[in-house]
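For this depiction, one protein chain was excluded, whereas all remaining protein chains were kept in their positions.
Naming follows writing order (A, B and C), and every chain is counted from residue 1.
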Amino acid sequence: MCGFVGIVDGKNCSRDVVLSLQALQHRGQDSAGLGTINHGQFPLVKRLGLVHQGFGAAEIEQTPGNICIGHVRYPTVGAGVLRDAQPFFFRQPGVLMAHNGNLTNLREMHDELAENSVHLMSSCDVEPVLCIFSLELMKRRRRDHRLEDAVEAMKTTMEHIQGAYSLVVALVLDGQETLLALRDPQGIRPAVWGQLPDKQGWMVASESVAMDVLSVKRCGDVAPGELMVFRAGSEPIRHQLKTASPSPCIFEYIYFARPDSHMNGKSVYSKRLAMGQALADAWRAKGLEADVVIPIPDTARPAAAAVAERLHLPNREGFIKNRYTGRTFIMPKADQRADALKLKLNPIRSEFAGRRVLVVDDSIVRGATLKHTIEIIRAQGPTQVHLAIYSPPVLHPCYYGIDISTKEELAAPRFLPEGLAATDPGALQQIEQAFASRLGLDSLTYLPLDGLRAAFDGPACAACFDGLYPAPLDEKQRSWIAEDRRKSDQRTLGI
Amino acid sequence: MCGFVGIVDGKNCSRDVVLSLQALQHRGQDSAGLGTINHGQFPLVKRLGLVHQGFGAAEIEQTPGNICIGHVRYPTVGAGVLRDAQPFFFRQPGVLMAHNGNLTNLREMHDELAENSVHLMSSCDVEPVLCIFSLELMKRRRRDHRLEDAVEAMKTTMEHIQGAYSLVVALVLDGQETLLALRDPQGIRPAVWGQLPDKQGWMVASESVAMDVLSVKRCGDVAPGELMVFRAGSEPIRHQLKTASPSPCIFEYIYFARPDSHMNGKSVYSKRLAMGQALADAWRAKGLEADVVIPIPDTARPAAAAVAERLHLPNREGFIKNRYTGRTFIMPKADQRADALKLKLNPIRSEFAGRRVLVVDDSIVRGATLKHTIEIIRAQGPTQVHLAIYSPPVLHPCYYGIDISTKEELAAPRFLPEGLAATDPGALQQIEQAFASRLGLDSLTYLPLDGLRAAFDGPACAACFDGLYPAPLDEKQRSWIAEDRRKSDQRTLGI
Amino acid sequence: MCGFVGIVDGKNCSRDVVLSLQALQHRGQDSAGLGTINHGQFPLVKRLGLVHQGFGAAEIEQTPGNICIGHVRYPTVGAGVLRDAQPFFFRQPGVLMAHNGNLTNLREMHDELAENSVHLMSSCDVEPVLCIFSLELMKRRRRDHRLEDAVEAMKTTMEHIQGAYSLVVALVLDGQETLLALRDPQGIRPAVWGQLPDKQGWMVASESVAMDVLSVKRCGDVAPGELMVFRAGSEPIRHQLKTASPSPCIFEYIYFARPDSHMNGKSVYSKRLAMGQALADAWRAKGLEADVVIPIPDTARPAAAAVAERLHLPNREGFIKNRYTGRTFIMPKADQRADALKLKLNPIRSEFAGRRVLVVDDSIVRGATLKHTIEIIRAQGPTQVHLAIYSPPVLHPCYYGIDISTKEELAAPRFLPEGLAATDPGALQQIEQAFASRLGLDSLTYLPLDGLRAAFDGPACAACFDGLYPAPLDEKQRSWIAEDRRKSDQRTLGI
Partner (left out) sequence: MCGFVGIVDGKNCSRDVVLSLQALQHRGQDSAGLGTINHGQFPLVKRLGLVHQGFGAAEIEQTPGNICIGHVRYPTVGAGVLRDAQPFFFRQPGVLMAHNGNLTNLREMHDELAENSVHLMSSCDVEPVLCIFSLELMKRRRRDHRLEDAVEAMKTTMEHIQGAYSLVVALVLDGQETLLALRDPQGIRPAVWGQLPDKQGWMVASESVAMDVLSVKRCGDVAPGELMVFRAGSEPIRHQLKTASPSPCIFEYIYFARPDSHMNGKSVYSKRLAMGQALADAWRAKGLEADVVIPIPDTARPAAAAVAERLHLPNREGFIKNRYTGRTFIMPKADQRADALKLKLNPIRSEFAGRRVLVVDDSIVRGATLKHTIEIIRAQGPTQVHLAIYSPPVLHPCYYGIDISTKEELAAPRFLPEGLAATDPGALQQIEQAFASRLGLDSLTYLPLDGLRAAFDGPACAACFDGLYPAPLDEKQRSWIAEDRRKSDQRTLGI
């Protein structure tokens, strides 16, 4: 996971990009980068660490420009290396690019580029895309590139890349600073756009929260397979480059995105409410009872509020989160997780003691933290502990940019009885019972996939739940990606 | 505001102190310090910034000890200076000390020490206390100090110091590493103690959350005016050194302390629930109506939950907080507050639009951020905006350690009509109406003082609300403190 | 001024490059960079500051490669900006490049590249050269580039660039990691090469001292206009791409290079001895007398030893240099020069007092420090102060990479009587007398240009002395360069 921002305006906008990147910091804390076009030069600054640590007045001053793209990076591999930070730059014809997503044919692209004698500085998967696009652009015209060249070049580029991606590009076309935004044909990763308060400038970003902080007017999404073209002072131009069944990532709505974001025309917050309502129905159908609903903060709060309202139960802040520690999803070293958890989540005993508590959380991936969390809950003296998850069991790895590990690390598949397919009737119940028993829970309730889909109310990629991967993905690619994942033993996924 | 921790154990405990300091980080982010006793030496390390930034494996290794005290400092004056960081050390007879609070007779103490030819390195108000105590101890016996010496010395020291203070002291008495904890006679600032899981060691801290992270068993409070003595392997010894009407600071419960803390036998969280309930009653008594309750996160969440339940209204997370920015209470430069606010608090439009919203917050001090917050709310399209505050108007400065500014900077007094005393009947209503009108609110509801006191259910210092200062405080002291405050124009207090 | 290193070997050589860069640190202290080729990737690390500060074990580990180039940069403009640090990288066909020198047709190159739609990240003048070369290479063959392609591409590149340059390039040709070294047709800036102790690897560097530290065998110079090709395990291949009158910079021998370096087949040290001898002759010819010879350390030491021997005078260390401060040539802010000088140079009074001292120094450029130095000398009580400079008056700016300022900042031209040409007989004497009088010296003796040339004994660029610029340079270029210089008011040139 990563986050990007791009702005084109009639005036210097690098400070705005830095500010808005901070609103996307939850999408990546490893490194941050900023690239602009300034009098034909393409200054680029990258720093390890948080945006506010690496980008101060000096960095902003050294990187002026009326067009600027920025990026925050999630450390999928080890302790970050600065050269993997985005954006990247190609000198000919002068292109800056950053993205969010995961390309599944990285090795094929490497081979293809090597054949064209193009070489890379990093392991980052946007670098080959940048190279392919730049080469295509130069093929079409050697200089004075026009928008139509870029559109065609991007169309061809899309033939070369597979996986999930939302790209932002800064370059000069028709003599004008031009911001491009592209989304993969399935629209797996998000990309939203808006208009600056000065009515001249435009902005694209991974999530709409990046626009809110600048009072940028949210206008909508880059459509799946669409290339949008932004220039200061004129209306955006839209090109539908490729069409497929839209399949936005449903896990963004469950966990990854900020709740105050809108993507694909849907409020993340509202979807979490709806998932909570559906979860409440699933729970009620089991005939279980509880005295109080308690979310695992911060993610599960909206869904828990909906669960509580639907069940007419009080919704209480039973856990207090220490704001001065990192996010589990992002913290290194699995073996320090118990200590880190104690520092991060502290229970309010009075909300647990003597009660039947219904704890609500977003998802269970590896389950590593969950064991410690339940220990903490049990120590508060509840009479019963029920856990309700507003998503289905995670049974498949993600190849599209969410750091959901290789299959062997996932918790839920272990509780599926041999010989039973995940789609068999009764499979969900078997997983719930076996897992609850292992965790010492009085009950475990997942939101069934159909409940999730109904709550989401639209097409979506739910491959981590149902194994149906919308974007092309062959066996070889799967095994390459899994191999790269295994190399990185420091990656951690919450719960 | 500051936070301290002290541990004495049969084994090295400096790592534990560093861990637990992180749980108190909300009490101070300017600097952190760690002091131990190790084979007769008193190593001491202080660093600017957050605990996890300044204290790594190297610092812990350089500061071993079976007794250790730590401190986090709130930057009351400008950008922190390392030499004001606590703990402090006096060589004779070897005393480490840290505290939380504010001494009102600092200048008198300085004069007294100067007369005794004792000099200071810093502007920190615990340094003179350390000196007075150390001198008293040496007066009683030149060497081989015994516990009875320390008790008497502390008793005498208390005669010399005025204000609010919770002290932690590490020294050797009767040949044993000994941890002392003292609380001012009114018990204004908190101090709790507990037993380590190994049953040998003991811990004191500003808040019980520091103990939770180490799985330390919470045993209770250091009583107002009490000196507690802790040694590894034996039961604590308690000395009531001075007696006065207990008056723990009620503002800790309203805003400053973490909700998961217990102090003075009371759960902060439960008190916030009770204040919320009382606030709901005050609101209902006005005959007002709303569709939804929305807390200003994070502090107002528990109270808002109680308000919503009492009023049978939905309680919704209408604001999303960016976890990657600092705390308003702590951020510098008032003029950047609007920008900072936008980065920090983002509204969920659907929870406001077309509704009568009841926004719940903890307190209004300067009111600077509040104006911007209400602008943001109005922009979401609510039909009505009601603000309910679960504390009374702040009418008086605090001289006991809460950074509630000089009177002229407080917002509420400006709305009290001339000639009307704050205690007059009708005064509260006048303030509410005038202030609401200024802020463009449909209504503003404070929790009346009697409601707050009933909810708190116990004696408390509420001087910031009622002007009744429990600890001695003369006019000269007031004006000295105000003068020091004015010098520091960078101090900021949130709403 | 800058320094570069390149190594190609049968094994990882990035640590060796870092070590050897430290031997070139005198050529640039602003920033350092390291680039390698590693399994088709081109990792690149750049850091502000000294080599030993920025490059530790982590940086070396992140940048492995059997071919590696490194660079240290001299801050010609302001406080360094990281993106101007070398080496630079072009993705197609994968080329790393670093250089030492100054290109006089930078603006033409920019225009030419802009016409080809190639864009830059920096203001560094090697970046356009890299782009031109890479484009030329791709023009010749799209992939699987062969050495002959690179030779031709470099030949064409040379047609596009003017000025002084010594380039080092790392790329893959004929499937082999290949190190190229090119020197401008006049050979203005130095470039030497050698063989690694393992007999497999080869090295190029700005100065031979970089090879000494690795026990690399010094083999000779890259010839003016020559392209040398190095590959692990085979003999270097040499291509004479362009021929012109060789004109190595004589100022390298006077001041800039380390005395223990060999360049152009000449030992810098030996040349300084010879210049000293010639200076002694010039002094003797004046019939002056002195009691002791004292060099300004460190540069003037060898020449002063020769002066003293020739004159049969004692040679004494009359100034002690504080090794813990920076180099005058490199220190910022002219106005702090007097303070800095006092910290840096301390006189041994007994070597001056009551004596006729003959102080020897390398050159006078701006003369700013000289005034303070003479004040210090006078304060030691000498009976006479004579200054002898082992180079002629600096009368012209340098456009080839030595930071000898715009003409208006040079000291010597001010003392040339109006109407008198520098080449007129008597001109030198006039300058000496007027300047000595201004400085309060008993005499000032320059080494006349013919004496310098005789001592150097070979063709050389002495444009800063005689105004004869060997490489093409038109009026427009001169004024562009002067303009860029004036923009940078922080540049400083010693004495």
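Methods note: contacts are C-beta pairs under 8 Å (C-beta built on N, C-alpha and C of every residue); 3 or more make two chains touch, one makes a residue touch a chain.
Everything numeric here is computed off the predicted structure, so don't read it as measured data.
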>> For the chain that was dropped from the view, give me its touching partners among the shown chains.
In response: B, C
> Of B:Gly94, B:Pro236, B:Pro314 or B:Pro459, which sits in contact with the chain we cannot see?
Replying inline: B:Gly94
> Looking at C:His160, C:Arg316, C:His396 or C:Arg485, which makes contact with the chain not pictured?
Replying inline: C:Arg316
> Of C:Asn12, C:Gln200, C:Ser270 or C:Thr406, which one is in contact with the hidden chain?
Replying inline: C:Ser270
>> Using the document's contact rule, name the residues of chain B that touch the chain not shown here.
In response: 40-45, 62, 81-83, 89-94, 110, 114-123, 131, 135, 138, 142-145
>> On chain C, where is the contact patch with the chain that was removed from view?
In response: 19, 22-23, 25-26, 29, 50-52, 209, 212-213, 215, 258-260, 267, 269-270, 298, 301-302, 305, 309, 314-317, 320, 322-325, 327, 339, 342-343, 346-351
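As a convention for this text, only the chains that are shown with their structure count from here on.
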> Which chain maximises the distance between its CA centroid and that of chain A?
Replying inline: C
> Approximately how many whole Å separate the CA-defined centres of chain A and chain B?
Replying inline: 38
> Could you state the distance in Å from the CA-based centre of chain B to that of chain C?
Replying inline: 61
> Where in chain C do residues touch two or more other chains at once?
Replying inline: none
